[in-house]
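See below for the structure under consideration.
Every protein chain but one is kept in place in this view of the complex.
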Amino acid sequence: MLLPYVLVGAALFVLGLVGFVTRRNLIVMFLCTELMFQGIIVNLVAFGRYPLRGEPTLDGQIFSMFLLVVAASEAALGLALVVLLYRNKGTLDANAWTTLKDATA
Amino acid sequence: MSGSALILSAAVLLGAVGVYLAMPGSRLSLGRAALVLLLGAGAIMVGSVTRMLEANQQVWFALFAALGLWGAVRVVTHRRPVYSALYFILVVVAVTGMLVMMHAEFLAAAVLTIYAGAILVTYVFVIMLAQQGGDSAYDAHAREPLWGCLTGFLLLAVIANSLMEPATGSAAGAIELPASAAGTVQNVGISLLTTYVVGIELTGVLLLAAMVGAIAIARRRAGEDTAGEVD
Amino acid sequence: MGTMHLAAQFSLNALIFLPILAAVVIWALPKHVERMAQQVALWVGMVTLALGAFLWVLGQPQLVGSAETTDTPTLVGETEFAWINAVIHDQQENEVGGVRVRYHVGLDPISSPLMLLTALLVPLSVACSFASIKTRVREYYAWMMALTAGMFGVFAARDLLLFYIFFEFTLVPLYFLIGIWGGSDRRYAANKFFIYTFVGSVITFAGILYLAIRASFLESAGTGLGVIDFDLIKLSSLPLENGLTATEQSLLFLAFFAGFAIKVPFFPLHTWLPLAHTEAPTAGSVLLAGVLLKLGTYGFLRFSLPMVPLGAVQWASVMGALAVAGIIYGALCSWVQRDVKKLVAYSSVSHLGFCMLGMFSLLPFGLSGSVLYMINHGLSTAALFLIVGMIYERYHTRDVNQIGGLARQMPVMAFFLVFFVLSSVGLPGLNGFVSEFTVLFAAFNSTDHLGPSFGTLGATGILLGAIYLLYMTGKVLFGPLKEPANTPDLSAGLTRDLTVREITILTPLAVLCIVLGVAPRLVTDTLDPVLADERVPYSVLNRIRQARDSQIHLVTQTASPTSATRPKSEPLADHVAGPVAVGEVIFGES
Partner (left out) sequence: MMLADADNQLSALLLSMPLWPLLGSVLVGVFLATGKLKALSDKAVVGGVGVSALLGVITFFSLMPDTSHDDGHADASSAIRLVADGPVEEPSGHSPKASNGHADASRTHTLFHWISLGLDDQGATRWIDVNYYIDGLTGIMLVVVTVISLLVVIYSTGYMRDHHGHPEVGYERFFAFLGLFVFSMLMLVLAGNFVLLYLGWEAVGLCSYLLIGFYYQKPEAAAAAKKAFLVNRIGDLGFALGIFALYLFLSPVVGPGENPLDYAVAFKYADTLNTMELGGVAAPTLVSLLLLCGALGKSAQFPLYVWLPDAMEGPSPVSALIHAATMVTAGVYMVARCAPIFIQSEVALFVVMVIGLIGAVLAATMAMAQYDMKRILAYSTMSQLAFMFVALGAKAPQAAIFHLYTHAFFKALLFLSAGSVMHAMGNVIDVRLFSGLRRVLPHTYRLMLIGCLALAGFPLLAGFWSKDEIVSTVMHHSPVAGWILLFTAFLTAYYTFRMFFLCFNGEQRFPKEAGDHPHEMPGVMLAPKYLLAIGAVLAGYIGVSFHVSSTAFLGALEPHGMYHGYIENSTIINESHHSGPWLMYLSAAVALAGIGLAWARYGAAPRTEPDQALLGPIWNLWNAKYYVDELFDRVLVRPLRGLGRLFVTTDNNVVDGLITFCAAVPRGIGAALQLTQRGVLQGYALGAVVGVTLLLLFWKWIEPAL
């Protein structure tokens, strides 16, 4: 019973990941992280519902609640940052920000 | 490698090729082929696992899974951010459906409310704010789609293979849900305010901090009005 | 013994922790009483000297009477408690796994003279900084005190991991001492010193971990991983047959070698030393040459030899060859230096080569000569660095071509310089001779590992040592007077010749040089039994003997019986028949 849900969760997570890595729009990248959250939520709840050992518990759901909070915070802060970045450079292209690159290289 | 694992791997491979082809700016712009591949991959995958479920759940699960995956693919591949956001709602709805199937009713409601009602709206606002000019070049061309798809789906293949191991398979049988583990408001509420009460408090602090942070970041400082537009 | 033991415990731990406390206090002194930093440091140094002397006296059975009743020799001031005690028990309260690191300190006759040497050099190096350190005074003395604590800890540690912690800890204060108060190229020197020695000791650390883990496997007799314990005695008594294999020991020896040899410094891993010495402030050089280099040789003696004796036996010849190369190479490099301090630094390379040569003769008097060499080098080279510092404070140069004929200006300094040069050269009657002689003697007579060729080549160091040191002495002291313009600079309260403070610094070293030259038994009488104690299975020479025996065992088992090594100590009953047999025995093989 566990497998289908977990597999779908994994697929969602990986799709989000692929999107995060390949898309250049900052907003879409953020959206993709939300997609990964969705996959995780499915997985958490599925593991809580169909545990490998012992009785089903609520822990997965509770963790998902916290995850929601984190996602909300992240969205708020992240989008604020996106706006700020957009204001700085006038573009949402992730390639425009390469300051992590070592100056000497 | 068992047969089902082989089938799953094939599905993952198909999906990978499909997503790659569907990426914006893909050099081989074979829209239809992508569609066919993705549909095939989804069908194989969903089909192969749905059979494990009890009969009364099979249809619902297939529906939600197909919806969710389709939505997810479109979120990732759509050229226009607004559409990505809207497809994301589809994903949220599908996930909500699956949560309900797993008796996480309260959580399902919360997810739907928070994501669709709050977060997505924020996204759409920001998209509106930042991208009034319609299509842009960076949306039209994905960044290194080949590598992204390759590594991403390789990860998925590894995970899928791990999941097909006997240990996971042994949990395939139906498990009776005790009343205390049902995701009712009551159960969740008790758990949150007893076992996880410290976590709840901390969550409050986190939200407050996030709020303060968002305001501090987004506030337009005096004299900065034109600074951004120069570049 | 009860109160005595308590007093010893207190003293030993005070030696380690008092300087740390002093470092904090000095660092926290208010700015306007900055000069108090010197006083505090000096007083702490004096206290450590007193404590060190007390502990050393306690270790002399002929002075305090022997309390040995058991087979385990007692350690002076032994203190032990579990520090990191992550041990897993099973239902029967048996220890089945986990890690245990002990805070286990104590002095035996190998470490106590080195401890006393450290305790002596600390107040002297504090006192020698009074005139030269004018900036960031509090920090300077705080780092000095921290360094002191580290050095005491290294010599006192009886737990391998504790040793390693102190061993590494000494790097940090010295790094800052060189990097902040050093000469013009101090940053590079400090970085090089730190990284170089650190890289080596990281490899040693890997060896330590491997050894400890392997030991716990051996101890649990194949049932899996037992408690990982770093106890010195336990690791020094691992069985040699069915224990660590010869290959393992060989590799472990190399791992230990990486850290210790760089510290020594062993040719060709010495290049950090001249640089560090030239750039370091005088006190840094004194402690570096006097004590810190000994950490490497001490490490070899304390860890490499007893823990991996087979490795030591296998590598002894290579070590000997490197030592000889170092002796000659260091001496010749020293000869052509223009910078006096660099000259003395290269002489350390040469001298430590002697030390290692004696050690890897793996003979009783080679080992004790090697320990003596550590002490004697500590005394004479430290004194030479002190004198060079005193010259530098006055003339702001160390170039032998810019100064000359100082004997007329500074007769007292000239006396001390000549004295310590002679001690360094190995003039009989002074300390250097006894150790140099025994070391070369041992190398020459170590027919198992080194042999006459090593002794002969090493002995050229006697000649070369005289050449470069007398060359330096001649240039600096003799001939017509030569001083750079506007010198001597006496602004820091110095006088033309040495001040009373400076004489007071040098005198104890000179006295000790004579005392140890006449009575080396002050050290060796207690040292020899510990190195070769038959009753103690883990004493260095017992381990070496076991290793040799097991090697012979291996050879006789695997190879043809003709290559089986001869019995080493076959008593010769008859002197008439004896010589022929012995002649064959010694020279028949080669």
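Lettered A, B and C in written order, each chain numbered from 1.
Heads up, the rule we're going with is that contacts are C-beta pairs under 8 Å (C-beta built on N, C-alpha and C of every residue); 3 or more make two chains touch, one makes a residue touch a chain.
Just so it is clear, the model here is predicted, and its values are computed rather than measured.
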Legend entry - Left-out chain, listing which of the shown chains it touches: A, B, C
Inset, instruction - Among B:34, B:62, B:94 or B:159, single out the residue that touches the unshown chain. - result: B:159
Inset, instruction - Return the single residue from C:83, C:169, C:205 or C:437 that touches the missing chain. - result: C:437
Inset, instruction - May I ask which residue of C:7, C:251 or C:427 touches the chain that does not appear here? - result: C:427
Legend entry - Contact set of chain B toward the excluded chain (per top definition): 143-144, 147-148, 151-152, 154-155, 158-159, 161-162, 165, 167
Inset, instruction - Name, in rising order, the residues on chain A that touch the hidden chain in the full complex. - result: 17, 20-22, 29, 94-95, 97-102, 104-105
Legend entry - Residues belonging to chain C that touch the chain removed from view: 195-196, 268-272, 329, 332-337, 363-365, 368, 405, 407-408, 418, 422, 427-429, 433-434, 437-438, 440-441, 444-445, 447, 452, 455-456, 459-460, 462-463, 466-467, 470-471, 474, 477-481, 518, 520-521, 524-525, 528, 532, 569-572, 575, 578-580, 582-583, 585-587
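Keep this in mind: only the chains that are shown with their structure count from here on.
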Legend entry - Topology of the chain contact graph, where touching chains are joined (line, ring, star, complete, other): other
Legend entry - Distance between the centres, which are taken as Cα means, of chain B and chain A, whole angstrom: 8
Inset, instruction - Return the distance between the CA-based centres of chain B and chain C, expressed in whole Å. - result: 64
Legend entry - Interfacial residue positions of chain A with respect to chain B in the complex: 1-8, 10-12, 14-19, 21-25, 27-28, 30-32, 34-35, 38, 41-42, 45-46, 48-52, 55-58, 60-62, 64-66, 68-77, 79-84, 86-95
Legend entry - Contacting residues of chain B [partner chain A, same complex]: 8, 15, 19, 23, 45-46, 49-50, 52-54, 61, 65, 68-69, 72-73, 75-77, 81, 84-85, 88, 91-92, 95, 98-99, 102-104, 106-107, 110-111, 114-115, 118-119, 122-123, 126-127, 129-131, 136-139, 141-145, 147-149, 151-153, 155-156, 159-160, 163-164, 167-175, 177-178, 180-181, 183, 187-188, 191-192, 195-196, 199, 203, 206-207, 209-211, 213-215, 217-218, 220, 224, 227-229, 231
